[in-house]
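All protein chains but one are shown at their positions in the complex.
We just call them A, B, C and D in the order they show up, numbering each chain from 1.
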Amino acid sequence: MLGEGLLKGLAETARNFAGSYVSKERLTTVQYPEERVAPIEAARVFPFLVYDGADWEAGLRCVACQICEKECPPKCIYIEKSKDKKPDYVGKPQIYPARFDIDVSVCMSCQICVEVCPFEAIKMDTEFELATQDRFGGLLHDRKQLAKSNEYFHAIHPTEAAEVDARLDEEKAKVEAKAKAAAEAAAAKAAAGAAPAAPPAAKPAEKPAGGGE
Amino acid sequence: MNPLAGYLLVAALLFAIGLAGALTRRNAILVLIGIELMLNAANLNLIAFWRYGSHPEALTGMMFAIFSIAVAAAEAAVGLGLVISIHRHTRTTDLDQINRMKG
Amino acid sequence: MSASETRMVGSGGAPAMQAEVELLEVSMGPHHPSTHGVFRMDVALDGEKVVKLKPVFGYLHRNHEKLGEDHSYLASMPYTDRLDYICSLTNNWAYALAVEKLAGQEVPERAEYLRVITAELTRAQNHILAVGFLLQDMGASGTPLMYGFREREKILDLFEALTGSRMMCNYMRFGGCRVDASPAWLDGARKVVAGLPGFTDELEALVCTNEILMARTQGVGILRPELAVSAGVTGPMLRASGVNYDIRKVDRYGIYDRFSFKVPLGDHWDVYDRFMIRLLELRESIKILEQALKDIPGGPVIDPKAKIRNFRPKAGEAYGRIEAPKGELGFYLISDGGPNPYRYRVRPPSFVNLTILEDMCLGHNVADVVLILGSVDIVLGEVDR
Amino acid sequence: MLEKADQIFVLLLHWLVSFLPSNWQHVASVVLCVATIVLLYPALFAIAVLLERKGLGRMQNRYGPNRAGPFGILQPVADGIKSLTKEDIVPFRADALVHFMAPLVLVVAVFMGFAVMPMGRNMVLVDLDASLLFFFAMGASTELSIFMAGWSSRNKYSLLGAMRAVAQMISYEVPLLLSSVVIVMMTGSLSLVKIVEAQNHYSWGLPHWYVFTPWGLAGFVMFVIASMAETNRSPFDLPEGESEIVAGYFTEYSGFKFALFFLGEYVGMFGIAGLGTTLFLGGWSAPFAFLGWVPSWIWFFAKVMAWICFFIWVRGTMPRLRQDQLMNFAWKFVLPMTLVNLMVAALWRFMGEGLLRWAVCSVIVVVAYAAMGRVEMRRGHLGPRSYRYAE
Partner (left out) sequence: MSFAFYVVAALTLAGGLAAVLLKNLVHCALALTVAFAGLALLFLQLDAQFVGFVQILVYIGAVAILVVFAILLTRGSETPKSSEIFSRTWLAGLVVAAAVFAVLGWAVLQAAPGLPYATVAPMVTVQEIGAALMGRYVLPLEIVALLLTAALIGAVIVAMHEKEGAR
């Protein structure tokens, strides 16, 4: 009979209306500023620069190799290399970024920079409340704003951070072992001391930088 | 002034306005508007005579007015239908241009 | 008297009558509420009947193909998310498939399963949304759309847990997928998939036997199979016109030959068929998902030989296509051996499906135009690229 | 005491005007009544808008407005302030006078209808002999204001919307009138007060509302359908179908004038709901004899609000019809159905008491409805379909 389908539809909306008072399933809205959804580990919003230790400037893992700048699809990363060098986490002297800016308004949160970074220096943040009143300067984050500690990285992406740390430790151990071997070799040779340790360590850093194009 | 005379005068004036509109305007729809005004003036007369007449309980004037309204509604429907139909044929509602019997 | 003169010459024939009728030219869009984005239709109306309809698009043109030729193969991947922004995962897959063909890469089995799972979840949420928006265009105050959103949120939550983003997933890589799905994620996916049939029943109870829906959609916007085939229409649109063509069955790309599913076909070729075909395909997708989530093997998710940096496929050309929720989505790539494609071309289903809009709309009401457009299920990001 | 509660507004009025000299009392009481109506219905309008937004929200699994005040109850206030402070835009080519007059005419016309509405025992502004006719006459004049709005805006969408609205309202006025005629046939009066009184008695504790008879039920269903169309409510809301013609006849209205249109539409809804309540649901009479002590005006407003809630429920569920289908539905289904109903009512009148007339009248109504519904579906070749699958 005419109207049957309409009545069925009315019953369905009535069920949902009543259901919204009793079942969470039928009222899934989260009242945002007061309530928040549980943080999602895989979430990616905006990149940040990881640093080790307490001093952000000294601990930055970034060596300004500019791979991410080249690979970034919307080209939102601006890097200037430093003139001098500073020691990195294994103690080798490295170039560091004198300037490292990311434009929030251009970034599309694609995570390509994270994937291409050979130094585990750039990671994705889960912080999403990036709105500001200043649409130019406020949306251009410099390296101070971007730098976040490894502990923070552990807090937001525990699984990934653990993997990264394991990999770095492994590398560090390898480098140390190599340095030790070199030192032993040098000691055995009883010639010039720590000088040969630097070139082999610097090499892997430069190779991807050249090949990333 | 006598109230009945007042109503009658208003009706006469309205009738004259309607007549003038029907006779002087070019647009067929406006001619119909004029005719409607004339019919309404007649209705006003009927009701006024019913109200001030000697046998209001007989309802004659009111009945006339009711029938007149019904007829006027029918007239408007048919008249406007004709105007639309003519417009579809000749693309105009200007009566000075609709001067042929052939469609 | 010139008007009546023309009439005599035309002697009541159809063309003369047409020419004589004063048409009301209405520009629907680009900010019209029902055009699903920035899209414009120049509609000529006789009363409320459509006598001419000219689709105008390009308001969202973002130079996608040229950007693809300018960026490395990897850097184009997040851009494909933005083609059909409702279904980024299928876009990823089509692009990954083309590049894998070009580079001759193998995909591990687990990655193939994950691709099927994510693609079918994408299809499910796209069809939910398409049906919801169609009803929204019909003026259903958003109720079916909101139910659709409720269910789609669950799927999007899955996407976010897996890929890190709800809509711009950027998940697939050449030779596999970016990250592995945890057992917890797979359990969550099983739970969501188990809830989908219930939702489909609810939606069907809400609208499918609704007399108003039937009156509005049945017999409206008929797309004849011959026209559909000759215009290159694909996807649910084509199947609603009764043509049995599903690239999952035709190409058997990926591992689709392992799953048993059927292809629903329409016999009346109208908007109602397009609407129902989507709902039936949703049910078939659920079947595929159940099978895939049951059989998913272990193993790596990306070919260990796959390169992230410095990826240069050998010179040559390749066309990779998949059955995206909206139809055949293909990427055509020419490589000259460099880090960027020499030529990068997208075959977007929405764009091709939109070309027959006028043929479907002529003779119908303005209100039907909105419906027919809704039944095509376009996403302007894909149409304009 | 309960008697007092029932008549509280009447007594209040008498008490208030008793302070004035006797030759002013009549005028003062009229002014007070009009002022009450003019203030009461906008307040109800605010409540209804909130109810609609919250109710629709709940039907769609969301909260609805909940930011302004506790549970969002101050939302209408916020909306009101917003619309009052917005710039009033008149399109450059618009016909300024007509554009200005349209919302005023609408609001005046819809408020006039309440003059004859019995909102409780002894609570009617003027008890006209032909009050039903008066109500319909006022309802008819709202069409003109809608046309004025659409035409004067000089916007194609507005004009399309206005043409749609006027055609729709004219078409549904006929079934609306005809479905009320059965009531007039049974009561023998066009006076709404008399119609309510005719329904205000009980047998076995149940009321004699007209909706509880076969012809009354059929008339009620047709009245509900026609009233939805008459007030441009979903599923007949195509004059303002936003997915097709933006906002219909009030596309070019903003600020206060838009608010007036909105107000007019809702007050029109209250009017038609009040009329339907009066005609079919016993007006201010209680649904059960033992509830007779509850003040009559509470029943009236409760029934009107229930009616509004039903409208909201329907709006949350149904898609919208198309123009030609709407017209076909009016002329080929609702109108014949009301005509059949007229005959059924006549039959009822002349068959005399007994179960036989119940059976005969019910059968005629149901058979006519089913047959016409079938014809309606057949004509459009409508119906559920089955689909074939390819392996």
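Assume a contact is a pair of C-beta atoms (placed from the backbone, for glycine too) under 8 Å apart; a residue touches a chain by one contact, two chains touch by 3 or more.
Keep in mind the model is a prediction, meaning the values are calculated, not measured.
In the full complex, chain B touches the hidden chain at residues 1-10, 12-27, 29-30, 32-34, 36-37, 40, 43-44, 47-48, 50-54, 56-57, 59, 62-63, 65-67, 69-78, 80-85, 87-88, 93-96. Chain D meets the missing chain through residues 98, 128-130, 133-134, 136-141, 143-144, 147-148, 151, 159, 163, 166-167, 170, 173, 188-190.
The criterion applied here is as follows: only the chains that are shown with their structure count from here on.
Annotation: 85 Å between the Cα-based centres of chain A and chain B. Distance from the chain A centre to the chain C centre is 33 Å, each centre being the mean of its Cα atoms. Chain contacts: chain D has residues 59-62, 316-318, 377 touching two or more partner chains. In chain C, the residues that touch at least two other chains are 143, 147, 150, 206-214.
The touching residues of chain D, counted against chain C in their complex, run 56, 59-62, 156-157, 160, 234-235, 237-238, 241-246, 315-325, 377, 380-385, 387-391.
The touching residues of chain C, when paired with chain D in their complex, are 24, 26, 32-34, 48, 135-143, 146-147, 150, 206-216, 218-219, 244, 246, 249, 262-268, 272-273, 276-277, 280, 365-368, 370. Within the complex formed with chain A, the chain C residues making contact are 71-72, 74-79, 81-82, 143, 147, 150, 153, 160-165, 168, 170, 178-179, 202, 205-214, 308-310, 339.
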